[in-house]
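Here the complex is missing one protein chain, while the rest keep their positions.
Up next, chain A:
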Amino acid sequence: MIRLRSETAKGVALSAPATLYVGFLVAAPLVILVTYSMWTQSYVTIDKTLTLANYREALTDPLVRLLMLRSILIAAAVTVATVALAYPIAYFIAMKAQRKTLWLLLITIPFWSSYLLRVFAWKLILGFNGVMNSALLAVGVIQEPLTFLLYNEFAVVLTLAHAWAPFAILPIYVSLQKIDPQLLEAATDLGNGGLERFLRVTLPLTVPGIVAACLIIFIPTVGDYVTPSLVGGSDGKMIANLIQVQFGAANNWPLGATLSLLAMLAVGFAAIVFVLSATGLGRRIR
């Protein structure tokens, strides 16, 4: 048995598992990524002289800029759509529903099947001969299949919004659940109708839940590559698809590492700006 001699030793021992975990699974990969980004690919070998050439290349390439901007815009659209749809559901479960546990269980049902299967399901629904087109044709609303349903940004946003819904519902539900019902009664008592009460009490008190939901959806969505490659077509490609190509077909790991780091920076920046402005806005509601 190890005898711990001092408080310091005890402290080090207690924090060791977390330190090792973060060190090996977060810090080390990050160091490797940064190192790679400063090397260069010369045909099949890697030139290990440190240089910023990759950054120069990435930042001047219009394709990178286009894909980065598109990724952020698509992720923003997914976030807005998901949170806007999730809020009423969370509100219903927290404020109106009798069987909250049952409803929460129902919300998680999509997770019982694989994410890939769910994306494929959307392909079946939105495709040229898919459920949607067949139904509309059968009813006679349209004469020939609609082609704008699949293989574009719309399909990406729709698929992701469906996939992320529970992640938005849960944090908003928790923040709604925490509101003391007497606060709502106090607002009514002080003259508020239902809508005014919602805007002046419920909404500002759920800002933390909304912010959490937005971050949970926005951050991973920017870097998603499965959905865009399956339902995005050429118009729906995102930055992660380009990164994937660098590590795969193009075999340019250094450029891939550079693009990953730039994407992380862009996401981080967008997230910080968002959190600051959202909490600031929340505080201005009085």
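The criterion applied here is as follows: a residue touches a chain if its C-beta (ideal position, glycine included) is under 8 Å from a C-beta of that chain, and two chains touch if they have at least 3 such contacts; residues count from 1.
The working rule: contacts and distances are computed from a predicted model.
Q: Per UniProt, what's the omitted chain called: "Cytochrome bd-I ubiquinol oxidase subunit 2 apoprotein", "MrpF/PhaF family protein", "Spermidine/putrescine import ATP-binding protein PotA" or "NADH dehydrogenase subunit L"?
A: "Spermidine/putrescine import ATP-binding protein PotA"
Q: Among A:Leu190, A:Ala250, A:Leu265 or A:Leu281, which residue is in contact with the omitted chain in the full complex?
A: The one listed residue touching the chain not shown is A:Leu190.
Q: On chain A, where is the contact patch with the chain that was removed from view?
A: The list for chain A reads 180, 182-183, 185-193, 196, 200-201, 204-205, 282-283, 285-286.
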